[in-house]
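The complex appears here without one of its protein chains, the remainder shown in place.
Naming follows writing order (A and B), and every chain is counted from residue 1.
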Amino acid sequence: MTAPVVLDRRSVLAGGGALIVSFSLRHAVAQERKASQGPELPGSLAKTPNLDSWIRIDADGQITAFTGKAELGQGFRTAFQQIAAEQLDIPFDALKVITADTKLTANEGYTSGSHSMQDSGTAILHAAAQARALLVAEAAKRFALPPDELRTENAAVVAPDGRRLTYGELVASDVLHVQAQPTSNLKDPASFKVMGQPVPRVDIPAKVTGGAAYVQDMRLPGMVHARVVRPPSYGAQLAECDTAAIEKMPGVIGIVRDGNFLAVVAEKEFGAVKAMHALAAAAKWRESAKLPNQHDLASVLTALPSQDFAIFQRSDPTVSGARSLEATYTRPYQSHGSIGPSCAVAQFVDGAMTVWTHTQGVYPDRQSIAEMLGMPQASVRLIHVEGSGCYGHNGADDAAADAALIARALPGRPVRVQWMREQEHGWEPYGPAMVTRLSASLDGNGKIADWNFAVWSNTHSMRPGGAGSLLAAQHIARSFAVPAPKPLPLPEGGGDRNAIPIYNFPNAHVMHHFIPAMPLRISAMRALGAYHNVFSIESFMDELADLAGDDPVAFRLKHLDDVRGRAVVEKAAQEFGWTRGQKPPQNRGYGFAFARYKNLAAYCAIASEVEVDRETGRARLVRAVAAVDAGQVVNPDGITNQIEGAIVQSTSWTLYESVSFDDVRITSIDWQTYPILRFNAVPDSIAVHIINRPGQPFLGSGETGQGPAAASLANAIARATGKRLRNLPLSRKRIKDAIDA
Amino acid sequence: MTTLKVNGRDHQVDADPDTPLLYVLRNDVALNAAKFGCGLGQCGSCTVIVDGKAVLSCVTPLLLVEGKQVTTLEGLGTVAAPAPIQRAFMEEQAAQCGYCIAGMMMRAQALLMRNPKPSDAQIRAELEPHLCRCGTHMRILRAVHRAARLMDTADAASDRSVR
Partner (left out) sequence: MPGQLRIITGIAAIVLVAGVAAGYAVAWRPQIAAIAPPRPDTFDPDIVKRGRDLASIGNCNTCHTVQGGANYAGGLPVPTPFGTIFSSNITPDAETGIGGWPEEAFVRAMRAGVSRAGRHLYPTFPYDHFTNVSDADDRALYAFLMTRQPVHASAPANQLSFPLNYRPLIAGWKLLYFRSGDVPSDAAKGAEWNRGAYLVEGLAHCGACHTPRNALGAERVNAQFAGGDVDNWHAYALNDTSRAPVRWTADALYAYLRHGWHADHGTARGPMAEVVGNLASVPDSDVRAIAMYMADISGAPAPDRKPPADAVTPSTSADATQPNAAGAAIYAAACAACHEGNRALPYGGVNLALSTAIASPDPRNLLNIVLSGVTAVDGERSPIMPGFAASIDDAQMVALANYLRARFGKRPAWNDLDKAVRNARTVQAASLAVRDASTESTQRGKP
């Protein structure tokens, strides 16, 4: 069979090919440079082509797969192990997977954008397949037989006469220290034994028995505990701080004060907590932050200067619309809200810094930390250790920088920094607030004739790329400036992720108003702009379906050419029991939404049933049915888990969540002030139906559900109440006000 | 020095009596399961069992638990010999990042000790103090139901062996 290749992204976007698609210049340049290179190696092999960067086989037969990606609880350590085991033809348990470590693994940038399967999974797939081919070739030499007479089984190459050479015996001569080829002899999916199976996750047993599973659980010999005292607001200056009494507190080892960076180190953890409270009380700050009006973010954002990009333009002058509709949708700032506040351990020994961190990008974070410390990158090693789920850029990198800065002041001693709940909530970079404005008109046949979409947004990544991204580096006396924000390039995009409709509209115009000024600290949060853009597009599709007097599912299918897209829409509708003109029970509504994440990754359609309490305005998701196509399935239970989680998390974002702040300070600093979904609101059922695409590229499923879940919920609420809500979150009060209006 | 009974063993702990049990368990007894989530009693990650009841260890000072029996997830079973609640969570693959799970399991365990056959509504009500951010709730609920069944079977088996 032929090897899966990463799809040419331009052709994906252009869909049918007959369309007139234009990108703004910055994207075109990026595309061109890529196209001028030779045949690209699959996945992350393109950047790290040596096979032994991915697969290592020791002479004693020990087999290891390496990934530069970080396990964040999505379960891909298990999926990678499945891929490697399958393609190497070894039992699942016969190898282990080493994750992101600047000393051991490839530089795969960030673990983000649902890219792990596409980048790293694809690299391991091909590396393992090519490794097996090389081992077979080596065995063929030694057996003096043609390779195609040999077979592999249980980590050995077997000759027809029964002679066998184990991989360990074959690997002796650096056989894997070679560059990967563009294509591989992959196994036929029909013969898969490990891939495609719901193999139990390798990390769960430790997590449910109290094993050491997280960076928070590290206890190095001689380790001390540090706590940071953060300023009370953005830009606050430390005016005075008398630390004498605190230094004398029992167990306190020292105070690290550098500009506006303030931390205390103690022998015991609770000693550090007490000293932190004392230090916070002693610190006097000059505050100057001017935060915007949180109740009118739409005006705030659209009034800020923007760089405007026409990112999509299609026209067919022969088609024009009659009846038209306009709507504006907004999203507030939202928190990642990791259950475990960020944590890191660092140790500075003989001029070398080691940081154990739950960062999503050990390499970029290393560069930033090295820059902050004024150290060569080679002297800084970052090792990924799991933390609490992050869902994007939370405090992980900042905690790592804190730990490094403090550890440098205490040479030799491992320093563990644990952020407090208020610090995580108050200082994490939030998912940016966004505004979308849509207008469209219908032709005489009830089809969309023209479509206008405009999105206002900050960038969606301020991840470390330079010391200035790190809080500690911003706060020290010789401070680093926050790097200038950049819009993330299409086709993946940032604020404009999924802003381009997947539907086939004869006339379409999409604008991205990129806002450089960032009133609040923001960065990447699961699905980036796709969450709000899909919420907007899919809500508006329902509004237009109503205007057309059409069924929401039929209306979508009328505008959708993408075959795999149609398949998930039809699957979700069918499994939900969606029928035209259906009547839900009283106070309930059915909602539907669909998207292909980034227009190039996994497809997801979700149908929801929602119940609204008309007296209180409380909405509850009763059941959700999802269909997903994430390409070739490696671990179906892993995908199901991701989609279930996306639906529940997106429900929480959509119904409840917004960062709150006053003129100066962030005020949503714990679970009292940043409420998220609790068990009371958990749906009765969630069903996930996977459409497997054997032999097709991995598409990654981690973020595809966020947008469709939100829109599906909003559409169901609109049908249950007869009122359309366009401002996130769709809170109890907003629903009640809409009902009572 | 305070004597703390954890998972059936006495530990001599050199910690101030006002130290939250969570820090004592993690640092003095070197256990991992109870997690720091908020330190405010708002999220449930730190839940352990004290004298049969689920307790938020982050807001429970050492002085309140002296002489009482503290049980953590480590005290229920091991990977090789998991307790029913642990087996159930493994079988249901009821975790994503898993950070909240140990606390959830301890409250579920306390519930099942009190009420071996809880309804779905009772499980939800019981777990209301607990937050999960990955959205693993459906699996957690299934795992608690499964644990109830496993315990039931285990009880039946041990009844037989007694006879």
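Here is the rule we use: a contact is a pair of C-beta atoms (placed from the backbone, for glycine too) under 8 Å apart; a residue touches a chain by one contact, two chains touch by 3 or more.
Since the structure is predicted, the reported quantities are computational estimates derived from the model, not experimental observations.
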item: Touch with the omitted chain, as defined above, among B:7, B:32, B:45 or B:60; value: B:60
item: Residue of A:154, A:320 or A:587 touching the missing chain in the full complex; value: A:587
item: Residue numbers in subunit B that touch the chain omitted from display; value: 17-18, 40-42, 50, 53-56, 59-65, 114-115, 118-119, 121-122, 125-126, 128-129
item: Residues belonging to subunit A that touch the chain removed from view; value: 281, 586-587, 613-616, 618, 655-656, 660, 668, 670-675, 677-678, 680-681, 731-732, 736, 740
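The rule is simple: only the chains that are shown with their structure count from here on.
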item: Approximate Å spacing (C-alpha centroids) for the pair subunit A, subunit B; value: 30
item: In the complex, subunit A residues that touch subunit B; value: 72-75, 198, 200-201, 203-214, 216-217, 219, 268-270, 273, 337-341, 386-389, 391, 418, 420-421, 637, 641-642, 644-649, 651-652, 670-672, 676-680, 682-683, 685-686
item: Contacting residues of subunit B [partner subunit A, same complex]; value: 15-16, 19-20, 23, 26-27, 30-33, 35-40, 42-43, 45, 72-74, 76-79, 82, 86, 89-90, 93, 95-102, 105, 123-125, 127-128, 130-139, 141
